[in-house]
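The structure under discussion appears below in the form of structure tokens.
One protein chain omitted, others in place.
Up next, chain A:
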Amino acid sequence: MALELYMDLLSAPCRAVYIFSKKHDISFNFQFVDLLKGHHHSKEYIDINPLRKLPSLKDGKFVLTESVSILSYLCRKYSAPLHWYPPDLHTRARVEEFMAWQHTAFQLPMKRIVWLKLMIPKITGEEVSAEKIDHAVAEVKNSLKLFEEYFLQDKMFITGDQISLADLVAVVEIMQPMAANYNAFLNSSKLAEWRKRVELSIGSGLFMEAHSRLMQLADWDFSTLDPVVKENISELLKKSK
């Protein structure tokens, strides 16, 4: 039975899992769960992951959620080269430190930019206040500053001379606001150069392929958005007001 990966490449954690799997020639079935069509709310998908989130992995009867956990699982099961998740006590700790930090410090603010600048206006027809957007941008800038000063510093990659899971997870998250035409790499040449190195390590073709759906999101016809998804989003927006 082949490995099943349930993903939509609009999601940063899905891109990390996709890139890692392709890069290591891991054989898998790409189970496309279309977020824009609300497929994550389908009965079929809820059976796989009742939390209705992506990505999910299914290996025979074993189902696993959470991209950080999936990446570690794939690393171990398929014996990826050690630099991805180094065995050295200190180096490994640096990877784990970033992977823990990024949930709140990266993922949330990066997603928020896409919601405020693209998704909400497209779905509701109303622009979000400049104040809210400025606040979100300031948060992203602060996180990127911490990323550069604490995690990357003057190294080639987060752990030193070689790419690891931490760089992969970081780059796909920082790419997320591109969907809303916000290029976070313009903030610093250090960040831009690191991104180039990560892209080359992964392979530019694979990197571009993984990000193509995200980059086309702004051109998507939002009038075809699944009504359940639209309803859920409107509910969320009402709650957050």
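In this section, a residue touches a chain if its C-beta (ideal position, glycine included) is under 8 Å from a C-beta of that chain, and two chains touch if they have at least 3 such contacts; residues count from 1.
Definition applied: contacts and distances are computed from a predicted model.
Out of "glutathione transferase", "Septin", "Small ribosomal subunit protein mS39" or "Aspartate aminotransferase", flag the one the UniProt entry gives for the chain missing from this complex.
The chain we cannot see is, by its UniProt record, "glutathione transferase".
Which of A:E149, A:E193 or A:E235 sits in contact with the chain that's absent?
Considering all chains, including the one not shown, the answer is A:E149.
For review purposes, identify every residue of chain A that touches the missing chain, sorted by number.
50-51, 62, 64-70, 72-73, 76-77, 89-90, 92-93, 96-97, 99-101, 103-104, 107-108, 146, 149-150, 239
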